[in-house]
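Mind having a look at this structure? Questions to follow.
Of the protein chains in this complex, all but one are displayed in their positions.
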Amino acid sequence: MTMQIADSVSLSASDAEARAKARAHAAAARNNLRTEPRAVRITIITLAVLFLTVFVVLPLVVVFAQAFSRGILAYFAALADPEALSAIRLTLLVAAISVGLNLVFGLVAAWAIAKFEFPGKTFLITLIDLPFSVSPVISGLVFVLLFGAQGYFGGWLRDHDIQILFAVPGIALATTFVTFPFVARALIPLMQEQGTQEEEAAISLGASGLQTFFRVTLPNIKWGVLYGVLLCNARAMGEFGAVSVVSGHIRGETNTMPLLVEILYNEYQFVAAFAIASLLAMLALITLIAKTILERHLDEGHDVNDN
Amino acid sequence: MTIEVKNLVKKFGSFAALDGVDLKVNDGELLALLGPSGSGKTTLLRIIAGLDWPDAGEVSFNGEDALAQGARERHVGFVFQHYALFRHMSVFENVAFGLRVQPRAVRKDEATIRARVKELLDLVQLDWLADRYPSQLSGGQRQRIALARALAIEPRILLLDEPFGALDAKVRKELRKWLRSLHHEIHVTSIFVTHDQEEALEVANRVVVMDKGRIEQIGSPDDVYETPATAFVHGFIGESIELPVQVEGGVIRLGDRPLNLAADGLAPGASKLFVRRHDMLVGPPGSGALEGAVQHVRNFGPVQRAEVALSGGETIEIDAPRDRELRAGDTIGLNPRRYRIFAGA
Partner (left out) sequence: MGLTLSWLSVIILIPLAGLFLKSLELSPEQFWNILSSRRTLNALRVSFGLAFAAACVNLVMGSIIVWALVRYRFPGRRIFDAIVDVPFALPTAVAGVALSSLFAEKGWLGAPLAALGIKVAFTPVGIFVAMIFIGIPFVVRTVQPVLQDLDPEIEEAAGSLGASRWQTIIRVILPSLAPALLTGLALAFARAVGEYGSIIFIAGNLPNVSEIAPLLIVIRLSEFRYADATAIAVVMLVVSFVIIFAVNRLQRWAQSRIPAR
C-alpha cells in the first residue's frame, strides 16, 4: 500500500492522500450505472410531484374546500335536501343493478375467453374493451336510438306502455353497458394465468361442473372478482355522460348524483353541488384505498404461483 | 492485466458478503471463483467490474487504483448470468453496441465497426445469426453472443458471472471446452464465477474457493482437489467421507475406538477426518482402521458405491473398484489410502 512507504513521509501527507483516494472512490461509486446525478433526480421528482399536485391533488382538495365553504351546517343541509336524497337513492339502485349484471356477464365472459380457444377471440377481447374506449355520450346515444320514441323498439315499447328511456331502466342499461369491461378485464388475465389444470384435477376427482366452479375456480379468483366489482361500482355510481343522455333530467326522479351535481352547479348552488360532489369524491378515495389493498392480495397470489 | 484485491469488505445490512478478501490475479490467467451461493463470489466479481462498491479495501488493475473509476471507464467485459442481451436489438446490433456508444472522438467508422462485429461473430461461431433477435436464440447461443458483445470493447479483463448456470447439462459441457479454447486464443485475464466444482476444475488455471465471504483456498485445480486447505474445501470439492474424530496423545479415535492412523503434528481435541470415497480401500474384516457392514450396493460403470454402517454407528458411502464384488451383509475392513484431518468440530 502506498500509505506505508516509509516513516519519513509525514503522517498528514499520507492522511491527505488517503482522504483524496476515499473521495475519488466515493465519486466513482456515486456515478452508479442505474441512477442519475442528484440534480437530475431532484428535478424529475419535483416535476412529477408538482404535476400530480396541480392536476390531481388540487382538484380533489377544491371539492372539499368548496363543499365546506359555508360551514358544516350548510354542507349537511345540502345533503339532506329531498332532491339530494332521491339522487343518492337512485344512484345506489342503479349501481346495484349494473354491478349485479356485470358480475354475471363478466364471470361468464372471462371464463369463456380464458379457458377456451376459439376463432375470433381477439375480436371478442376488443369488443369487451369497447365500452372503455367509446365516448360515454355515444353509449347513451345508442340506447336513445334503440329505445327512443323514433328508435327501433320505440313504437313497440310505447304500445306496451313500457318506459325505458328517461326512466330507471334506461339509466341502469346505459350504466351496465359502460361498466361492462371492469369485471371481465380483471378476471381474464387471472384466469388465463391459472390455466385449466386445477379444474381438470377437480373433475377427475369426481367433482361436478358446479362444484368445480364454486370450490376451485371461484376461490382462485375471489380477489380478482372483488377488484372488478369495486371498480365497476365506482364507475357505475359516477357515470355521467351516458346517463346524462338517457336520463331526461327529471328532477327528483331520474337524476343520479353526478347529474344533480351538474344541475346544481349550473344553477350556481355551489355549496350544494360540491357537497354531492364530495360524497362522490369520497367514494373515489375509498375505492382507491380498497383497490390498493386488493392489489396487494392479488400480488401475493402471483408470488405464490411463481415460486 | 493483473488484478489485485486487498482486504475487501462488503456488507449488505448486517450480512457480510465479503469479509476481508485478498486476491491476486495474474496476467492472462483464467481464474474460477468457486463457492456455494451466498459465499460472496458474485459480489467480488461485481466489485471488480465496478457494478458494486466495497465498504473497505482496495482493487487495483496493473497497480492503478480501480475503485476511483466507474464501470464505464474500467474497460471490463462483463458477461451476465442471464446474458442481459438487449432484446430490441438484433444480434449484430447487440455486439456492435459497445463500439457505437464510444465517444465521437474515438468512435470507429461504420465499415470498421461492421468488420469488427463480423470478426467477433466468427470468433464465437455464430456469424449466421447476425440478423436474428435474442428471443430467437437458444440459451447457449445467447451466452456466446453475450460473450462476443463483451469482447467487442477489447476489454482489459473478462468477467463472467455463472456463465453456464442457466444452460442444460449437455450444452454446458460443450461450452466449457469452448470457453477454455477461446481463452487460449484471446488470452485476456478472465475470472468466472461458478458454484459447479466440475466446471471450475475443468476450465480454470487456478481456482479460488470461497465460503461465507472469505477465501478458503487459492490453488491449481489439482491443489484444491488433492490437498484441500480447509475442512470446508475438502467437503465442498469432490465427494468426501466426513467423520468426527478425537485427537488425544498421538491417537485418533472415532467414538471410543482408536483408529490406526498416524496423528503426527495434529493438535489435540475434536477434529474432522476427511477421506475421498474412492480412497477408502476395502479389505477383509479386521484388516483396516475402520470396520463396518455393507448395507446396500449400487453399480456405477467402473465403480460400485456401497453404503457401509460403521461399527461406531455412522453410515458412510464408499466407491470401490468392481474387481471384488461387495454384497449387502458383508462385513468389511476399511483403510483410508489418503486422508486429512482438520481441527475443530
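Each chain gets a letter, A and B, in the order it is written, and its residues are counted from 1.
As a working rule, contacts are C-beta pairs under 8 Å (C-beta built on N, C-alpha and C of every residue); 3 or more make two chains touch, one makes a residue touch a chain.
Every value quoted in this text rests on a predicted model; they were computed, and no experiment measured them.
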Item to complete: Sort through B:53, B:97 or B:225 and give me the one touching the missing partner chain.
Response: B:97
Practice prompt. Have a look at A:202, A:216, A:229 or A:280 and name the one touching the chain we're not showing.
Written response: A:280
Practice prompt. Could I get the residues of chain B that touch the absent chain, sorted low to high?
Written response: 49-51, 70-72, 74-78, 80-82, 84-89, 97-98, 101-102, 133, 135, 149-150, 152-153
Worksheet item: What chain A residues would touch the chain not displayed?
Response: 33-36, 41, 44-45, 47-49, 51-52, 54-60, 62-63, 66, 105, 108-109, 111-112, 116, 118, 122, 124-139, 141-146, 148, 150-152, 176-177, 180, 231, 234, 237-241, 244-245, 257-259, 261-262, 265, 270, 273-274, 277, 280-281, 283-285, 287-289, 291-292
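As a working rule, only the chains that are shown with their structure count from here on.
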Worksheet item: Distance from the CA centroid of chain A to that of chain B, rounded to the nearest Å?
Response: 52
Fill in: Of chain B, residues touching chain A in the complex
6, 50-51, 53, 58, 65, 67-72
Worksheet item: Which part of chain A faces chain B closely enough to touch in the complex?
Response: 1, 21, 24-25, 27-29, 31, 33
